[in-house]
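One chain of protein is taken out of this complex; the other chains stay put.
Showing subunit A:
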């Protein structure tokens, strides 16, 4: 006898109506479609917001943008693992599929979180290359091609927040900025023009909530969806800040 019942996919979604509301779980059953991912399933629920008990409910809130794992906006905890929902294929996930927001960040609503702290950290560590002046500063020194290729790997960071979610030292009791902005310091310090502000960035991450808060659990490097060598960056910065602290304490060229 042939299977007549349509294959279904079950989702258990952690929901929260407002930033301070108590979270609750809601189950949804959807008809299976080939090549479904978590976002297409969430879109399907949005089209017809009815839970598995047949009750009409509000559509689920979540963030998304590029849909190809380069923007980092759609990160959420899927079956206990923080990752991007756009590349989370239903075929590769164990059911029921559990969706939760990354609670390391303030939850805005349902699966949507506020990652502002990461962007604030990038501002704090001056994760850019200053090229503005009152006159034309010229083209600047060249970057060797080999180094550019190496730095490209560090530049893949999309500020998605997965490393902060995985880090045991990023939590409500600490003000650790987390691995992502630290690795950006290494990236911008490696650039021949960015290097001109190297000391400023190092002094910044030697401040409170900075580099020294790393406890070497190395969850970040294991969890990074882009495979960025975050712990190598942290160790390299540990070396740089060691030299920087000796320079500024004993007195030498501090910049």
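Following the convention adopted for this analysis, contacts are C-beta pairs under 8 Å (C-beta built on N, C-alpha and C of every residue); 3 or more make two chains touch, one makes a residue touch a chain; residues count from 1.
Simple rule for what comes next: contacts and distances are computed from a predicted model.
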- request: Pick, from "Succinate dehydrogenase cytochrome b558 subunit", "2-oxoglutarate oxidoreductase, beta subunit", "ABC transporter domain-containing protein" or "histidine kinase", the protein name that UniProt gives for the chain of this complex that is not shown.
  value: "Succinate dehydrogenase cytochrome b558 subunit"
Field: Touching the absent chain when the full complex is considered, from A:19, A:106, A:168 or A:192
entry: A:168
- prompt: Since one chain has been left out of the picture, which residues of subunit A touch it in the full complex?
  reply: 80-81, 166, 168-169, 171, 173-174, 203, 206-219, 222-223, 229, 231-232, 234-242, 245, 249
